[in-house]
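As you look at this complex, bear in mind that one protein chain is not there, while each of the others sits in place.
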């Protein structure tokens, strides 16, 4: 029989999480996505972690892919005040609604502005995102949790986040229009599948954040962009012996790649 | 100035990697995807890791989502002989071609057969995939590296793999038909962007595999399916205090979710 | 008040449809996807159309992107016997299951083999797919109808099919594991949303197939590959007057594309 293991909350007491809700609804409108995010936030706090949370749509964030779009001609841009809240957190959870099967325009704006910092490097030579972990919570009426989660976890790992197992959690109702997560008739908050997934994702984020923090950040070695651009190749051999069949590898009539 | 760090190869000497090529071409046809995979394989071996590699299409793997499709009526199925090669590896790299912007049918078959093992648990109470790391290498003529990588890294993290940063690497030529990775006129093997990405992904996989192996596998606590099904909730509070605006959260006329 | 319009069945009597089920299950296993396909097939036949249907997995179709993979070294390949059934139909409906949020390996194989014919041209100078219409029916337990439909309608229009409105129909149950479309407890066949969508898609396919057939196939003019390759440009001006701001369009500090 499996021994049930509950982590010691002291284990995570120094970890910081930021939870960004990319709903289209400004406060104080009720956000169903926030309803699901609150479940993870409560569990993070119960485990001793510090949690910061905001809705991106409440803030005047300019379109673009530069760290401060006022340098690019936009009259206002509050992203420079939001970025430090993300940069100092060990864990990022993005909450996204689904519209027509996709993440929202506000979700995409978050990714675009994070992307603006992707070529920055910190003291280790890695990006400000390395050493952090990311996960996604998605809500919608009917369809699209996996598709939205796939795009977002992809974006996060591309930036430098590490993605723990089971970082794609969400709630949707049956196919077609219907109640939303917080509607009384949806039983959203009682959905066992979503509750289990939220719990497991939250702990998996904590676990990997712990490992990376204890390692002093993402391990350095073989992965520094500036070193590569200066000519270091970290043992990469540009012309290795191939594993291809050696006895007359026959390129067939097939004119295509693959 | 950043200090350049090259890992000590002894650091990774006990790690095992399996590299699965999901080309549509059977051996001994020349596989461009294998050409790119060989770069990562060479670097893994240079770092002391043990590498096993095969093309899925060389093996008679039945369609389906069960561990052994012979139990489901198929006359033959060699998946049960391939699965242990994946199960014992700390690192999985999937190499996929791109066809019409998507991963191949063989890639998808690999995911379906891995998925068959997703509800299995090992001694820790987690799945056989927890504690492993995964990454993706993609080749094509013209377009689709990120889309294919997004789907595959999503699948892997859903199964239980941890995804390190920058696990989405590939090579494509300019838009439209054109030469393939190993064609002389493509300069595929000389593409600096792809070579850097391959190097960084390979080291990032090694680093996270090292962390997880040193931790004795993926950390256990708050994430065991059987415990959840037996009623353990790991501190998950089904009805937390919401962070929603408390002073009359106004549900507006908007009839939609979000 | 809207006048309700029911088409005259004689209107569609000369149309042919082929419905390809890409389930992973061979006959005679019960296919839930076929359960949904049967609804559209019945409606097509009630409207006078001729319907051919098969499961791709029942046939020994080789991997690859050539019209006959026996020319490429595969010992067997029955695709050449299936292709004419698709080539002679005015309407193609693909039925796909969802596995881990994606279409099946069998669905992908269908697309790969259709793709093998994409550079063929018929008498009009267009491809064998032009003049035909395509749609998609998707079933799964919980999530992914839109994602699968998006990939498949994309593939079909890329090949040359015209996609009518609302060609993305499906059935899924609530989030997480649960009953399948034909299971008694799913009420799949009674799902009003899916039934409406299936009805509308079926009629929309018939309507556009009718328009294209009455036009003598997809209209020719400005869209012939061979003519382009021979130098005809159909009025395309390689250097038009731009609509960009004329008074000193300022390329800003933004180093990125867009």
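Just so it is clear, A, B and C label the chains in written order, and each chain counts residues from 1 on its own.
Convention: a contact is a pair of C-beta atoms (placed from the backbone, for glycine too) under 8 Å apart; a residue touches a chain by one contact, two chains touch by 3 or more.
Because the structure is a prediction, the values reported are computed rather than measured.
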Q.
Of the residues A:63, A:176 or A:189, I need the one that contacts the missing chain.
A. A:63
(Q) Need a quick check: the contact residues on chain A for the chain that isn't drawn. (A) 24-26, 29, 57, 63-65, 73-74, 99-106, 108-109, 111-112, 115, 151, 154-155, 158
Q. At which residues does chain C meet the chain that is not included here?
A. 2-7, 23-25, 27-35, 37-39, 41-43, 46-47, 53, 97-99, 104, 121, 123-125, 129-130, 139-141, 146, 149-151, 153-154, 157-168, 180-181, 189-190, 195-196, 198-200, 202-204, 206-208, 210-212, 215, 218-228, 230, 232-245, 247-252, 254, 256-258
Q) So that we can see where the missing chain sits, which residues of chain B does it touch? A) 64-66, 71-73, 100-101, 142-147, 150, 170-177, 191-194, 252-254, 256, 258
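Basically, only the chains that are shown with their structure count from here on.
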Q) What whole-number Å value describes the gap between the mean CA coordinates of chain B and chain C? A) 29
Q: Mind checking the centre-to-centre distance between chain A and chain C? Centres are C-alpha means, answer in whole Å.
A: 33
Q. Touching two or more other chains, which residues of chain A qualify?
A. 146, 150, 252, 254, 256, 258
